[in-house]
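Apart from one protein chain that is not included, each protein chain of the complex appears where it belongs.
Presenting subunit A:
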Amino acid sequence: MSTYDRSMALTGQPPKEISRNQKIATLIGLSGLAIILLAAFNVSFPNKALWLSISLAAITTGTIWFSWEAYSKKLPGIKNDGVWFKSISSQGFWGWIAGIALTTFYIVLYFYPEYLGLVKDGENKGVIALFDPLSRMLSGNPASQWFVYGTLYTVAILAFGIKFMWKYRHNRYERIRTMSVMFFQTAFAFIIPELMARLNGDKILNGGSLPYYDLKNVWPLNYYNFEGYRIKSFLSSGDIGFALLIFGILSIFVITPILTYKYGKRWYCSWVCGCGGLAETAGDSFRQLSDKTVKAWNIERWVVHSVVVFVTLMTTAVIYSYLGTDTSKYWLTKNTFLIGVAILLTVVFTLVMLFKREQLQKDAQYGAIGYFVIIMALIGMHFFSGDGNVFLFKSETLRKSYSFLIGSIFSGVIGTGFYPILGNRVWCRFGCPMAAILGFQQRLFSKFRITTNGGQCISCGNCSTYCEMGIDVRAYAQKGENIVRSSCVGCGICSAVCPRGVLKLENGPLQGRIDSNQVLMGNDVDLMTLVNKK
């Protein structure tokens, strides 16, 4: 064997430069964006409805045509050729440009909507004015920056969803899942809330009004769902509002655990959720960028669980702040509520520690104990501190800092803006409290797991590389171990990219789900029993 060695510098060109048609498609797509950009610089378009339609149609057509050119001429199968040679998908120059552009957009969107043309108590200008006709058509109200964002978000999921379905057209699981995500975004996140807004003040709401409510968003993802103004809105609109409030509570305590028990957290994270939907469609080109090191895993566990504690504290504080003390006025008082929370947390904590302790890693156990102590201590403080100053801070301060740090910076600016740098599920992986809670349920009592196919694994690493959640799937597969990880969102790509058919997402019996043999098939029985004994 020669000892001749070179660095792995890849001198090759990208496998395929984009074709002429793709260049035209890019031009069309960018021209759609250009209209929006012109509007941002206060070019006032005469017929806004027409120009908006042209713009959105151009963006959609451009994206879809580009993808059609990319995939239609290839046979169905895995299409990752050259992913690591392309600047956009390998943290190269265009990746950074895209990251910076997205991040800038998010900063303007969240913190400087006036630059987009938002005018309080007056006619909108700029981009937002461009979207007014569509908003009026749906809800009857003028657009806001969130309506602009919602529209673009939905267009992105639809156009890139079609791209995704072409890319994985050999894989029915991926196609059906993507259709589901596209449906929930368009209907539940975009159209239904707008139509609900149209009902406000209507007689079926008894003259009351409903808050903007994306029905598929469950607490703690919609951490604001139990704030005073929303509760008032719900209660102001009679039976329908009350039913929605009850639905919001049932989603947390009943619907979610049952679905997660049966199907794992994927029913939400990769079939329903909008953040997941954008990550899977528009973010698909960046899934290989997630960090798989053990270091990243450790950071992930601490950060995501801290967010859960934070959101629980914050919500408790917010609800606490608007409850009264007088039992004769309303049964739920500050005291009853806090005691209720304390009991609930104690029950969950005790049950987990009694029955599922061995399934948690040691650090997760310490973490759980730590968090539990903190929450209990803070609740205890209530009884010693004066009113209004719950948990040492004012609840409004807590809410504002959560909304700023997690709701804006993490879920938007970093979560989506950093797709091209840190991968497409940064938010889901490190920040989303909902994913963490569902993951906790998945780890403890779900029928879901990824099974491995005997000894077929060749440790090639495709599964790990293309895991958007940064799970080192190969580490489990090459040991023949079932994969039961709380962070797994069940996107199914590890199974899709495996060249040996080793991985399968399965809902099966709980028995033996976690304690799988760390032994691969193929060895004779003696060796297997031997290793099993260890």
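Throughout what follows, contacts are C-beta pairs under 8 Å (C-beta built on N, C-alpha and C of every residue); 3 or more make two chains touch, one makes a residue touch a chain; residues count from 1.
Definition applied: contacts and distances are computed from a predicted model.
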Practice item. Given the choices "ABC-type glycerol-3-phosphate transport system permease component", "histidine kinase", "Cytochrome bc complex cytochrome b subunit" or "Apoptosis-inducing factor", state the protein name listed in UniProt for the chain not shown. Key: "Apoptosis-inducing factor"
Check your understanding: Out of A:77, A:140, A:228 or A:340, which is the one that touches the chain we can't see?
Key -> A:77
Revision key, fill the gap. The one residue from A:293, A:336 or A:397 touching the chain left out of view is A:293
Study note, to complete from the structure: subunit A residues touching the chain left out here are 1-6, 8, 10-16, 75-78, 80-86, 170-173, 176, 288, 293-294, 453-456, 458-462, 464-465, 474-475, 478, 492, 495-497, 499-501, 504-505, 508-509, 511-512, 520-527, 530-531, 534
